[in-house]
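A quick write-up on the structure given underneath.
Every protein chain of the complex appears in place save one, which is left out.
In order of appearance the chains are A and B, and numbering begins at 1 in each one.
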Amino acid sequence: MLGEYLPILVFLAVGFGLAVVLLGLGLLAGPRRPDAEKDSPFECGFPAFEDSRIKFDVRYYLVAILFIIFDLEIAFLFPWAIVLDTIGVFGIVAMGIFLTILIVGFIYEWKKGALEWE
Amino acid sequence: MTFEQIIFYLFSAVLVAAAVGMVTVRSPVYAALCLILSFFTSAALWLLLEAEFLGLVLVLVYVGAVMVLFLFVIMMLDLNTDPLKEGLVKHAPVGFVVAAVIAVEMILVLQSAPFQIATPLNPAPANNTEALGAILYTDYVYPFEIAAVILVVAIIAAITLTLRRRPDSRKQDISQQVQVKRADRVRLVKMKAETKEQA
């Protein structure tokens, strides 16, 4: 059973190896002559005006959180789809109730305007 | 040592290293990346235990969604990271004591007889996802529906705590744009043609 995952393991190993080799080669073969000016942040020829971190609208996070909730919901759908033919009507009804409850939440967020980008 | 065990120890070593890195590195972005690495390696460990569904969900939900949100917050947010690290050395002894206690407890629990079984009591099902699905929507239907309610509470809580209406924002309402009638925009006024003398 686990043998099926061998290609993924090989893939991981090759990916890791490639990253090490490429970065290592760059480190070894490339010329590196750092100085203070080179290492300082660069903004169109000026010294950097401000930090790149700013106060950010919480709205972005709200969208991300709402996405996570529905992402979790999707995770519940995968096993359900696989066993649907064995669990029968009961399983369909169970998932129906699950989705109905979440759809109520979805209507709430839609009507509240949480999905609108003002 | 079998090949499987070698893989197991390899991933475990990476997991422990990533977890240690997560609490010790200075930059929060590196810390988040370390956390992602530890999620990935735990997912790999679960795959080794033939719990594929859980492993994949860990990658899908935590790495794919939760950590992206984390990184997003850490990279964008206006937070000064230096004070966050100040207490690290001061609180380290307490942290080590707690970690040691938990470690000893885990060792004691895992060395006890009920956990010393060489082969699982029930053989692992051929298909983990199927085995989960077979009971999740039938035997465990009550907890399953409660989970839906918890998700709805999360939606309501997130919206209650963060959603603010902005009266001054200028947004485009497409349905209003489509519904507009000619009369709303253009007014045709009938008037006499002007001549030069009147002016």
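Here are some notes:
Note that in this section contacts are C-beta pairs under 8 Å (C-beta built on N, C-alpha and C of every residue); 3 or more make two chains touch, one makes a residue touch a chain.
The rule we apply is simple: contacts and distances are computed from a predicted model.
Its record in UniProt calls the unshown chain "NADH-quinone oxidoreductase subunit N", which is the match among "HPr family phosphocarrier protein", "NADH-quinone oxidoreductase subunit N", "ATP synthase epsilon chain" or "Energy-coupling factor transporter transmembrane protein EcfT". Here one chain is not drawn; of B:13, B:75 or B:150, the residue touching it is B:150. Where chain A meets the omitted chain, the residues involved are 100-101, 104-105, 107-108, 111-112.
Residues of chain B in contact with the chain left out of this view: 105, 108-109, 112, 114-115, 121, 139-143, 146-147, 149-150, 152-154, 156-157, 160-161.
Just so we're on the same page, only the chains that are shown with their structure count from here on.
Here the spacing of chain A and chain B, counted between their Cα centres, is 8 Å. Against chain B, the residues of chain A that register as touching in their complex are 1-2, 5, 9, 51, 53-56, 58-62, 64-69, 71-73, 75-76, 78-80, 82-83, 86-87, 90-91, 94-95, 97-99, 101-102, 104-106, 108-109, 112-114, 116-118. The residues of chain B lying in touch with chain A in their complex are 4, 7, 47-48, 50, 53, 57, 60-61, 64-66, 68-69, 72-73, 75-79, 126-127, 129-130, 132-134, 136-138, 141, 144-145, 147-149, 151-152, 154-156, 158-159, 162-166, 169, 171.
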